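Omission of a single protein chain aside, the complex is shown with its protein chains in their original locations.
For subunit A:
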């Protein structure tokens, strides 16, 4: 989401307009999505607060879990978003710069609503680095190290996005997902790269993900949520239907 609209890019650039966030959210809720994730992708780099009004209007419409992130710099930012009806808040750049943000928020609101969102690029074989500022800045820190540290500080969930795979439809980064999922004992949501039905089953079985996120596919109508769920059930992967 940026400037109040839903957009979807490829590797964090080349954004395409995907429509009105409130309308899309309602549609996905009706289609059987298990959770909605809103990320205000330019809040940090534009140094502004998240679009709280969009969060509020969306929360009024959906009856499934709703996670919101983008530009979170303080406990008060987080409180405001929770008050607007979000169930979880994801932190990214703000937490990387000041890691105590995670523990402060976890102590105030509980671990379960503090999601560590991390954008990651593959550097070499079995080495992935964390990128901040909307994927623009390489921190030089390993994704595994940051995941472990953030969980120790109190993050209750990890939203793991592969920048390399984002919007490419080449499948999730299974090695990355598996490496992070095995290194922490909190749920990991895999993100970036979903392109076909098998990608979803692979990320659960081979990638050891606890949940899978997809955006482009659903925004642009290439797959339907119910088809993905039907496919996963046929592979004996338990999922709400």
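In the analysis below, contacts are C-beta pairs under 8 Å (C-beta built on N, C-alpha and C of every residue); 3 or more make two chains touch, one makes a residue touch a chain; residues count from 1.
Going forward, contacts and distances are computed from a predicted model.
Its UniProt record calls the unshown chain "Imidazole glycerol phosphate synthase subunit HisH", which is the correct pick from "Glutamate transport system permease protein", "Sugar ABC transporter substrate-binding protein", "Isoquinoline 1-oxidoreductase, alpha subunit" or "Imidazole glycerol phosphate synthase subunit HisH". Considering A:7, A:150 or A:186, the position touching the chain not shown turns out to be A:186 (whole complex). Contact with the chain that does not appear here is found for just one residue of A:157, A:173 or A:199, A:157. Interface note: of A:4, A:19 or A:65, the residue touching the hidden chain in the full complex is A:65. If you put the hidden chain back, the residue from A:48, A:83, A:97 or A:224 that touches it is A:83. Mapped onto subunit A, the footprint of the missing chain covers residues 29, 34, 59-60, 63-66, 82-87, 107-113, 156-157, 185-187, 210-211, 239-240.
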